[in-house]
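Excluded from the complex is one protein chain; the other protein chains are retained at their positions.
Chain nomenclature is as follows: A, B, C, D and E, assigned in order of appearance, with residue numbering initiated at 1 for each chain independently.
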Amino acid sequence: MNSQSRSIEDIIRADVTPALGLIGRKIFTNPEIYRAELDRVFTKNWLFLGHESQLESPGDFFTNYMGEDPVIVTRGKDNNIHGFLNSCLHRGMKVCRLDAGNARAFTCIYHGWTYDNAGNLASVPHEDRIYPNKLDRQKWSLVKIPKLQSYGGFIFGCWDEHCVSLEDYLGDLKFYLDIFIERALGGLQAVSGRQRYECDANWKIPADNFAGDDYHVPWTHGSYMKLGVVSDQYIDLPCKTVAFPYGHGIGDISPGGGVYEADLAIAEQMGPEVVEYIKASQARLQKKLSAVQAKIYAFGHGNIFPNLSLNDFSALWPVGLYWWHPKGPENMEVWQMILIDKGAPEAVNQMALAKFTHVQSAAGAFGQDDSENFEQVTQATRGVIAQQSSFNYQIGLGSVIDDELQRQLPGEVGPRISEHCQRNFYQYWKDCMLRGDQLP
Amino acid sequence: MNSQSRSIEDIIRADVTPALGLIGRKIFTNPEIYRAELDRVFTKNWLFLGHESQLESPGDFFTNYMGEDPVIVTRGKDNNIHGFLNSCLHRGMKVCRLDAGNARAFTCIYHGWTYDNAGNLASVPHEDRIYPNKLDRQKWSLVKIPKLQSYGGFIFGCWDEHCVSLEDYLGDLKFYLDIFIERALGGLQAVSGRQRYECDANWKIPADNFAGDDYHVPWTHGSYMKLGVVSDQYIDLPCKTVAFPYGHGIGDISPGGGVYEADLAIAEQMGPEVVEYIKASQARLQKKLSAVQAKIYAFGHGNIFPNLSLNDFSALWPVGLYWWHPKGPENMEVWQMILIDKGAPEAVNQMALAKFTHVQSAAGAFGQDDSENFEQVTQATRGVIAQQSSFNYQIGLGSVIDDELQRQLPGEVGPRISEHCQRNFYQYWKDCMLRGDQLP
Amino acid sequence: MNSQSRSIEDIIRADVTPALGLIGRKIFTNPEIYRAELDRVFTKNWLFLGHESQLESPGDFFTNYMGEDPVIVTRGKDNNIHGFLNSCLHRGMKVCRLDAGNARAFTCIYHGWTYDNAGNLASVPHEDRIYPNKLDRQKWSLVKIPKLQSYGGFIFGCWDEHCVSLEDYLGDLKFYLDIFIERALGGLQAVSGRQRYECDANWKIPADNFAGDDYHVPWTHGSYMKLGVVSDQYIDLPCKTVAFPYGHGIGDISPGGGVYEADLAIAEQMGPEVVEYIKASQARLQKKLSAVQAKIYAFGHGNIFPNLSLNDFSALWPVGLYWWHPKGPENMEVWQMILIDKGAPEAVNQMALAKFTHVQSAAGAFGQDDSENFEQVTQATRGVIAQQSSFNYQIGLGSVIDDELQRQLPGEVGPRISEHCQRNFYQYWKDCMLRGDQLP
Amino acid sequence: MKTGVSPELQHEIEQFLYYESSLLDDGKFDEWLTLLTADLHYFVPVRETLENTELGVRGTNDVALMNDQKESLELRVARLKTGLAHAETPRSRTRHNISNVMIEEQSGTYAVRCNIQVSVSRLEKTEFNFYGYRLDTLRRTEQGLKVSQRKVVLDQTLLPRAISIFF
Amino acid sequence: MKTGVSPELQHEIEQFLYYESSLLDDGKFDEWLTLLTADLHYFVPVRETLENTELGVRGTNDVALMNDQKESLELRVARLKTGLAHAETPRSRTRHNISNVMIEEQSGTYAVRCNIQVSVSRLEKTEFNFYGYRLDTLRRTEQGLKVSQRKVVLDQTLLPRAISIFF
Partner (left out) sequence: MKTGVSPELQHEIEQFLYYESSLLDDGKFDEWLTLLTADLHYFVPVRETLENTELGVRGTNDVALMNDQKESLELRVARLKTGLAHAETPRSRTRHNISNVMIEEQSGTYAVRCNIQVSVSRLEKTEFNFYGYRLDTLRRTEQGLKVSQRKVVLDQTLLPRAISIFF
């Protein structure tokens, strides 16, 4: 008898069986699996860093995390976007301790090494007299994020130089992302400030929830349904969930329309300027994208693997972005930001901000109640007996999707209530964990 | 040279040698041993859950822990007692977040799966349209505690379907348990409310203390001896400690009598009703049990393996019950409840409640000072050098017990001051840890 | 693919390459390496415990830590100094819960075992009647620190009976230690009280800093340079750093003099008594030690491997002593005490106390800013990507030291700005970690 | 240093603040709402570590934690009363500790600054604290004092939990 | 909102509460006992998460943390003074922070509600807090104000440690 008989690979192989709709619980609490995830998932896939509108002028920067690695993202004096590890190459000090700002250079407070805002080591105090063997400054510049690409203003980075391109990584998901990217008449603009709060949950629980869990809304968010803030027809709306390669998934997609019409109804109560705006948004979608996309009109919600969740309920809401930053197997930090349409009337953007604080924010109804789930799921999953049973993701296994609809919509379409996006999420997660360095 | 050369089994085999009275210290702090304990000890032995009097009416329930697994215990609408894991079989959410209450069903707040109060999956929202392959509701009912039995109103559960019966597990200990179970004229009644507090100690330290450590009382509880609350003859009283198969142990047993006489003396000061009560209790013991048991009259204190400790000092005290809930190798939660005799005069029960808060409670003198020991023992046991020496449990090794007494008293009888109950505790613990799945 | 493919020895062998000036980052956060350090570093080397002047009278004692093991150091009734593990040999309780005091004996509060102030088990309650097989009291005395020696009043202990003598361990470092030990006209006296604060950093970060990092002063402590508290010529002063066997290192050494002259200038402003004192100190050094030592006059700062740092800036400052007590891979407690010259004028000692609180103390400028570095270095070093790069300790690699100077000064002399002391620290650390039980 | 107000007014306003917070701690949210004016603005900004601003307090046009009018606070209370606001069902146990109350009278209204420490414990175990200060504007109405503006500046950039309570 | 008492009385009672708690923090337990009436009832209920009762405060006939009369508090103090009450030898360092004091006069006695935060640090390291509120009844006697009833409602269902202090 051996006390540690199974490798984490054996556990994952045996317990994570998306095809059966069964996901073993150990992957949510095992510390060794967590440490492996930080490597095999978080350094091998594209991670969202922020939005280009956060970096308007040369020198603008913000800090963030990739897995548990702190990074800085800047607009350099060359006007290009740069990203690098926030750790001095000399002896490891964080070179920037701010959340955001503007800087020509980052001077390490430990010994004064100075890096320009593209991460290059610019000066080393007393360099000439202390390195008889010479210091190769290029070699000791801040560790660059080797792959850094944007899609529609969304900046992503990947530590794996051999990864697929961001465009390929997003793949068919772009069809849906384009909806809110292109709908914005004046382009999307990050609202200043990011929210952060602790949540004692494994990061995959919220990621899988956003990836396609429309099923939870009437129960978890029952309070707002009872009050009429969420339609009591919600679950019966003809919406779809869609899964994509590389683990992405989305929900709340309305190929049959309806979101635009709802916006218009509200707009009419808000006055002609808003009506105009909504109509112009629709017109723009029709012009820039396809009729199908224009009809869908809003993205709904989704998760870009691994840990960026998004929602875009309509043109009267902000685009909500959520990082589930891993901080241990049973802990995460939720970081949130929002985007609004620079071209929207002031009244629309004020409404969007207000809706955000009531629904999506750390103090919003959805934020609160989802957190309660994420934490208590993690709590009830830690025990020896709990870990002998599997989570059940069998909803929609065996369901058949209308061919016509599948033809129209890129990605693997599923019913309103389905767990196929979650199965897709865990299948790709499993691939990452077992293929290791051949990925993605 | 290998940094992790010894398996936990090797450590346990070499370091845990109850026959020599030596118990190595690693078993109190090693995280891997702790994780193995949760499996090999806590899922293979009978664990105390609560008292039947907490569940008077159909629908009554309370929650508790078995190891680190949260459970619910209910009186179902069938009037039977049920126990199950407090984790939704869908995606793991805690289905009940209360300490106690009355419920016809438990509805999971994540997606609304509803379980009846026997743990059966009763309804799944939209079940028909979301499981083309059908959901076997029976299979996805809450995980039942497969063995659930009561002895004298004390509800125990065991996760191992092949375990011995509760009666066999308790064995000769029942002879002593019967004393307070049968002495209660009106039957035992749980007093509402459970106390809980954190204690940074390994759970085995208090368990072994209660199993038979009469030796610590004059020192640890010296303040009450100095004040005359505890007799200064305590350690010289002709009491015994008794050990049992499956790791149980008890102390403070007075086969020569004396506890009854002391109760009577107090009762005389309290008035005729109390004298009557004490005499009736004695008479009842004589009628229902044996003369030996009647003479013993009160249980003293003890530990039912693994982590239920009890005390019953006399008919004027409540029965005190303590769970040492493991929360990591160096942390536990102490949960406490008490039972009183439904048939006792009000004055007796008021006295029992008062005694509890002064002695046994989280704010009681014994509770405070024992906690200080449990924590500081754990603190001083963590270091590399500390772990090179063993705890010494040699008291009474080689002592001889009067044959006559041993004939009268079930179990393995030892002197007042002895560590044989602790040796017995660790021997069975070792058996559990090394035999693994063949147990108990 | 295996999730734990490299042993910690492989990691250390490959990643810790002081000869190249490269130290991999895993050794600062890996929990397994940390646990091995507690054994291979902290139980195999001499650790500083305190100063003899803390133990003036028989019975005086203080408590401290050696690695994570709590210890007591006493002056016994035999007037000798004793040291032992602060854990009862019976069942592990801490026998002393005070920071310092005077005691004839230590009585364990759990069961009353009593040890005299030399650590010998003096009495066991009821010993005769409870150990039929007899208890060998000698064997169950508190675990003695087997090697306990003093140098110049500094008490060190080592758990390894086969270690080199303290004199040999300190070796050439004594040449420099003697400077402040002998300079004190009335001998060194510990000031009552120790400061303690938490710092979320690996213990090696501050140890390597004190071992010879003069380079950080102008940047980290730039505020005091800007205000003129630290000379703006600091980095250009003709000072040296010196490394020693067994990992020790020091900095700020002025073989060309200057510190004495600076003291004298300040003394002249303080009055004749202080001038007298400074001159007498210098005279004493010339008489008791060598001309070179008298010229150096003050120790500067340094680290005695593993975790005792010291500073002695001049005769107008206190001798500052810092323990970096390990409390996990990413956590430590900083403990500080100071020594003053019993023979100094009151004005000098008041000045020394004041300087301490402004510079070195937990509330001192250096204490604050160094802590910020130590914590943020640790923070930025935890991630997967961070751990793929190494800390750079290449300063002074290839530098040549004046032969004449090297002849005058014991130890391996390096330039003012150099990382050779740190390389020396990690080389010896590596030796300890890889040689294991053959050490030192 | 500003002179502040009379001891009598200080006493009255402190009592008002204590009463108000006791309603929150006792879960009497409907009664609490009656202490807020119809034109209330209730604002909880995001706090960050920023350069050029030592305090790092974001504004009303930035991402906010809460930015409510009376109606929207009523909606939040209505939500709690549905029995389906799971983050607060069962209710968290809160304690609003108010200290360092400083008052300035401004043409019939009172500008009140106080420190707050709100400790929250929830379910079996979770226990956490929000630290910060509040800037309130109180107005005397026919029904007595009411809050017409509240700005809650939390000190933490990383909140210990999602916010399911009022400050 | 209840009107409360005069600023003078508020001041007097607050000072009494501060003085009383300073005796506890300073370890002057005998002097503390003199501030309690002979018929004192001192009650610290258990708190749980229960349905049908949002506050989950148990009663005097339920399991209680403390449920003392004057005599039994005297016994607790006597115990501390034996030098053998190991959980408090050496003494814990406590700090009783009293806030949000609200007073109602009731036919010669004062019903006082206040928030408490009692921080405790002990030996080398342990540091924890008790949060909650107190309901006191004060009575004016010939020796001045005294406490005749105290109910301490802690917010935590899981206490951070065994209770070896007074509230």
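Note that contacts are C-beta pairs under 8 Å (C-beta built on N, C-alpha and C of every residue); 3 or more make two chains touch, one makes a residue touch a chain.
Fair warning: this is a prediction, and the values are worked out from it, not measured in the lab.
Student: Missing chain touches which shown chains?
Tutor: Per the touch rule above, the missing chain touches A, C, D, E.
Student: Given the contact definition stated above, which residue among C:K226, C:K342 or C:R435 touches the chain not shown here?
Tutor: Of all options in C:K226, C:K342 or C:R435, contact with the hidden chain holds for C:K226.
Student: So which of C:E32, C:D172, C:E333 or C:E412 would be touching the chain we can't see?
Tutor: Hidden-chain contact among the options goes to C:E333.
Student: To test your reading of the contact rule: which positions on chain D touch the chain that is missing from view?
Tutor: Those residues of chain D that touch the unshown chain are 1-2, 4, 7, 10, 47, 49-51, 54-56, 97, 99-102, 113, 115, 117, 129, 131-133, 155-158, 160.
Student: Considering the whole complex rather than only what is displayed, give the residues of chain C touching the chain that is not shown.
Tutor: 97-103, 191-200, 220, 222-224, 226-227, 229, 333-334, 336-338, 353-354, 356-358, 361-363, 365, 367-369, 371-373, 375
Student: Residues on chain E that touch the omitted chain in the whole complex?
Tutor: 7-8, 10-11, 15-19, 21-22, 25-27, 35, 90-91, 93-99, 117, 119, 121, 123-125, 127, 144
Quick note on the criterion: only the chains that are shown with their structure count from here on.
Student: If you take the chains that touch chain C and keep only those that also touch chain D, what is left?
Tutor: A, B, E
Student: So which chain is the furthest away from chain E, centre to centre on CA atoms?
Tutor: The most remote chain is A.
Student: Between chain D and chain E, what's the gap in Å when you average each chain's C-alpha atoms?
Tutor: Each chain's C-alpha centroid was found; their separation is 27 Å.
Student: Between chain B and chain D, what distance separates the C-alpha centroids? Give it in angstrom.
Tutor: Each chain reduced to its C-alpha mean, chain B and chain D end up 45 Å apart.
Student: Whole-Å distance, chain A centre to chain E centre, using C-alpha means?
Tutor: 49
Student: Can you list the chain D residues in contact with two or more other chains?
Tutor: 86, 90, 123-124
Student: Where in chain C do residues touch two or more of the other chains?
Tutor: Touching at least two other chains: 97, 109.
Student: Can you name every chain pair that touches?
Tutor: Per the contact definition above, the touching pairs are A-B, A-C, A-D, B-C, B-D, B-E, C-E, D-E.
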